[in-house]
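The complex appears here without one of its protein chains, the remainder shown in place.
When the chains are written out, they are named A and B in that same order, and each has its own residue count from 1.
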Amino acid sequence: MARLVRLVDTSRRISGLPGVLISRSAGNWNKDWKPGPYPVNPEDRAAVARKYGLRPDEYKPIPDDGLGVGDYPDLPLVTAESRDPYYPWDHPEHRRDFMEPIHAEYDMYGLDRVNASQKLRFSVTQQFLAFMGVMTFFVGTYYLMESRKIHWPLLPKQYPGDGKVHYTFEKPE
Amino acid sequence: MIWKISMNEISMLGLFLGSLITGSLALLKIKSGVMDVVEWELFSLMGSSIVFTLVLDWISLLFMSFVFVISGSVLSYSGSYMAGDKTFNRFMYLVLAFVLSMSFMVLSPNLISILLGWDGLGLVSYALVIYYQNEKSANAGMLTILSNRVGDVAILLGIGLMSSLGSWNFLFYSYYMDESWMLLKIFLMISAMTKSAQIPFSAWLPAAMAAPTPVSALVHSSTLVTAGVYLMIRFSAALEGSMIQSFLLVISCLTMFMAGLGANFEYDLKKIIALSTLSQLGVMLSILSLGFSDLAFFHLLSHALFKALLFMCAGIIIHSVGGYQDIRFMGNLVKFMPLTVSYMTIANLALCGFPFMAGFYSKDMILEVAFMSWINFIALLLYVMATGLTVMYTFRLIFFSLTGEYNLGSLSNLSDEDFLMTNSMSILGLGAILGGSVLSWMLFPECYMICLSGVMKMMVLMVSILGGLMGYILNFMSVNYLLKSIYNYKSVVMMGSMWFMPLLSTLKLSEKSLNMGFQMEKVADKGWFEFYGGQGLYYLFSQVFFILNSLQLNSIKVFMKMSMVMIIIFMILSM
């Protein structure tokens, strides 16, 4: 592996071209982005709040469950799609401002993802029940009637002999 | 060079030529009744032979001919429609790739080689839906491809099941599939349902209208969405007398009804037509599940003609009213663009089954055959209502956009003097008028014997007339100072948004899976995998290497300890 990397590196240096990229990290990473330790005493909290550009009374860290969120603030989720499209955002493609503190999972709720924070006229449960109700009604009735299919007779019934009564349905003597 | 400049004309000519060739070959095949199968055996493995098969019978050749003629018209049409676009060549190549994968789909009777075309259709349709690069298209494209992916996976599972047969040629094997092949039938039904957007999967078809209009005319009305019906037609021998038939019947009838209702409350011009496509797909699949696959094929062909025409008219209208698709922004177009409006009316009448237009021969026959057969009452009821609803939404469309008051923002370039667009519609216009009768003479040399009582015979006509009257009068009345739909808000919203299906299959599903992925990442990636994987291995290795390190110190104490342990072990073992 190391030889391969060295080879690619040399080829890049010799040719002056970008060379073959065999591996790269998916994104840039910066140590400034790493959240600090979970703040315990009020002074820490105030300092952290200033770091995230929040007022000390607004700042509320995500509860520390040992999974490394650190001092990141617990902010309400306002997804990109439910933000005002007419506001002059600094990053209009993400609908966020520069240095704006955002929800920890904001990248999960971009414009091309779900709008999780929208106010629905009918809740998802209501919609699901309405859809399932209609479907159950139709499909259920259909399968109830499956044994009694209908068919229109195309001709009057024909019996041998014209006008002769074959079965009188009287009690046999 | 000349290819780059006039790509659309050259490909149009080529496609028309291809259409002529395949069409005349299809005529020969109908006459002779011969089916040609071309097979290349690629390799054979463990008794199962992997072959690449092309089937050339009248069904595939006729379908190919229709695909070619529609795509030729659409390509010529998009020469003007997409003229202002920067990446016109990309569009052209995508459409040609679509035609190619469609031909693979149509010509292969083999489950593996059909997957090639089937996946190609999904991929190209995704690329065409996201052709415009806004978020709306991206989301619609995602919905399209993920819904179609369900069907692709079903076909893959079907391939796995069929491998026990040693061959994947369902054209032959479908005659010998009894009840023990139920699972395969279910898989193929699911794949047909996703491609043809039947009920649990129908959200993608209206969403796919984010594609450019020529794409909608070719892909989402006449060819791609009928791929599912085509697969079922090929597979129809296996469906005969199985449980699938009754299930497919109720699902397709419900789709037909739901789409008809939805189109009556929809405001987007293209989505109305998409919902009407959905309704007609329901008609095709329902008559197929009643056991008349030739009628389904007949309706597939005639529907392709007038639905492509309808979309092309909609494209001209959208172009000339300045990008708007909302029918509330239109009105009284008949004064400004008479030619387009007359084409649109022809297509609409054909869709409604106006006597002696294209739709009349197929749709009327389908309904009469359905009335004649032993049928479930619910299915019959849905048939009748959906027929009425078809005429109803057509008249609503006519009321809103073609007649009525002028409702537009500006008077700019409202005309149909774009001859490239109007000329390319002429073939399809002819097809919408004559297609049905010609096809019915061609496909059915012996007539279907329809034997119905007078009331039932007139039923279709009566329901259509009633639906048309209701559509026009209700709109006339409901467009009122006191809007009725506000008073029935809940039901109107439910019907207008396709029984909440789009929202349920987008928001609900993706939100759930996103949250699930987030939890998995938290618990697995950052949790247990980290604990036992990264950190755990680090701990383990550091312990092991600590011991190994101490060995390398050459300390006499360590060696003595080790030899002591060895001696003890030997003593225990030797006892």
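The rule is short, and it goes like this: contacts are C-beta pairs under 8 Å (C-beta built on N, C-alpha and C of every residue); 3 or more make two chains touch, one makes a residue touch a chain.
Going forward, contacts and distances are computed from a predicted model.
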item	value
Missing subunit (named according to UniProt) among the choices "tRNA (guanine(10)-N(2))-methyltransferase TRMT11", "DNA replication complex GINS protein SLD5", "Trafficking protein particle complex subunit 2-like protein" or "NADH dehydrogenase [ubiquinone] 1 beta subcomplex subunit 9"	"NADH dehydrogenase [ubiquinone] 1 beta subcomplex subunit 9"
Absent-chain contact - pick from A:76, A:153 or A:172	A:76
Full-complex contact with the absent chain, from B:449, B:486, B:547 or B:571	B:486
Per the touch definition above, residue among B:39, B:135 or B:511 touching the missing chain	B:135
Touch residues of chain B, complete complex, unshown partner	86, 132-137, 210, 266-268, 322-326, 328-329, 400, 404-405, 407, 479-481, 483, 485-486, 489, 492-493, 496-497
Contact footprint on chain A, counting only the chain that is left out	16-18, 32, 75-76, 78, 83-87, 96-97, 100-101, 119, 121
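To be clear about the criterion, only the chains that are shown with their structure count from here on.
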item	value
Whole-Å separation of chain centres (CA-atom averages), chain A against chain B	23
Complex contact set, residues of chain B against chain A	135, 138-139, 142, 199, 246, 250, 254, 371-380, 382, 451-453, 456, 490, 493-494, 499-501, 503-504, 506-508, 510-511, 514, 518, 522, 526-527
Footprint of chain B on chain A - complex, ascending	67-68, 105, 108-109, 111-116, 120-122, 124, 127-128, 130-131, 134-135, 138-139, 141-143, 145-146, 148-152, 154
